[in-house]
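There's a structure below that I have some questions on.
A protein chain is absent from this complex, but the other protein chains hold their places.
Our next item is subunit A:
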Amino acid sequence: MLLVFKSVIRDYDTPSGTTLSRNLTAYLSHQIDYLVTARPLSVSMGNAIRWLKREISIINIDTSDTVAKRELQSLIDTFIKEKIEASGQVIVQSAAQNINDGDVLLTFARSEVVKQTFVEAHSQGKQFRVIVVDSRPLHEGKKLVSELASEGIKCTYILINALSYVMSDVTTVFLGAHAMFANGLLYSRVGSALVATSAKSRNIPVLVLCESIKFSDRVQFDAVTLNELSSPDALLNISINSNSRNDTLSPALRDWRDVANLNILNVLYDLTPAEAIKKIVSEVGNLPPSSVPVILREYKSDYNA
């Protein structure tokens, strides 16, 4: 998204009678609105947009457009490097320290930092096994498990229903995040909460790998109030492959729209309670979930300075 904004800014010309710092934000808003029509903004996107707008607004009015545009573009570049790429690497380095020889690690769905953490620990010569838990209808874990296996990591692949069968072997759970809310709750791929609470009840530590750009000042109690709905038709395909090439439609649901009282609910995310999370590994350090608002505050004062 930021790369797109960069090119938008490059192609942008300030209309006469106004200044870049005033008008560009409004100009970008249209692009953002367009993005929102495609999918609700993710927390990290929202944070990035807020940052960009702030950067635009603090540009000196006297700066010429070309200079300002060049400056903004380089700012975006550093933002991507710092907040996304570098922070990911920091997290990977620090999270890999939590992996020991003989560990059985468990992860749910697919997260890029989690994958890189496993790959990093493996390249450090650590001996461990990974259980990848997956769920319908996205089957994201399948991609992760084949990536890990091709790196030579010992993997086990299960579906979420089999979780309680394997849980007793697990030493640590690694989860990726979509967002961390200010009340310490993890907003992540639906099913993460099941994995985390199930681990918690067996006293297995749950680590969340999350860049601080994903920290949100939103507070929420349960996953029902605000969530992203996905297409109900995604559940009609009962084949194990999520690609449409070999779809098998569920015979009972062919005409589900005609059956009164029958609905399909396919949400994308759920909320993991803060108690179930042992620690959050972020680029600003290892934190307990209760420290999310602290980090948010630190960053705000950063921006205001």
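Structural remarks
Heads up, the rule we're going with is that contacts are C-beta pairs under 8 Å (C-beta built on N, C-alpha and C of every residue); 3 or more make two chains touch, one makes a residue touch a chain; residues count from 1.
Simple rule for what comes next: contacts and distances are computed from a predicted model.
Per its UniProt record, the hidden chain corresponds to "Translation initiation factor eIF2B subunit beta" from the list "Translation initiation factor eIF2B subunit beta", "Armadillo repeat-containing protein 8", "DNA-directed RNA polymerase III subunit RPC8" or "Glutamyl-tRNA(Gln) amidotransferase subunit A, mitochondrial". The omitted chain makes contact with just one of the residues A:Ser16, A:Thr37, A:Ser150 or A:Asn203: A:Ser150. Across A:Ile9, A:Leu28, A:Ile76 or A:Ala193, the single residue that touches the chain missing here is A:Ala193. The residue touching the chain not shown here, chosen from A:Lys53, A:Arg70 or A:Lys142, is A:Lys142.
Seen across the whole complex, the unshown chain contacts subunit A at 135-137, 142, 145-146, 149-150, 154-166, 189-191, 193-194, 197-198, 201, 221-224, 227, 235, 238, 240-241, 250-253, 256, 259-267, 269-271, 273.
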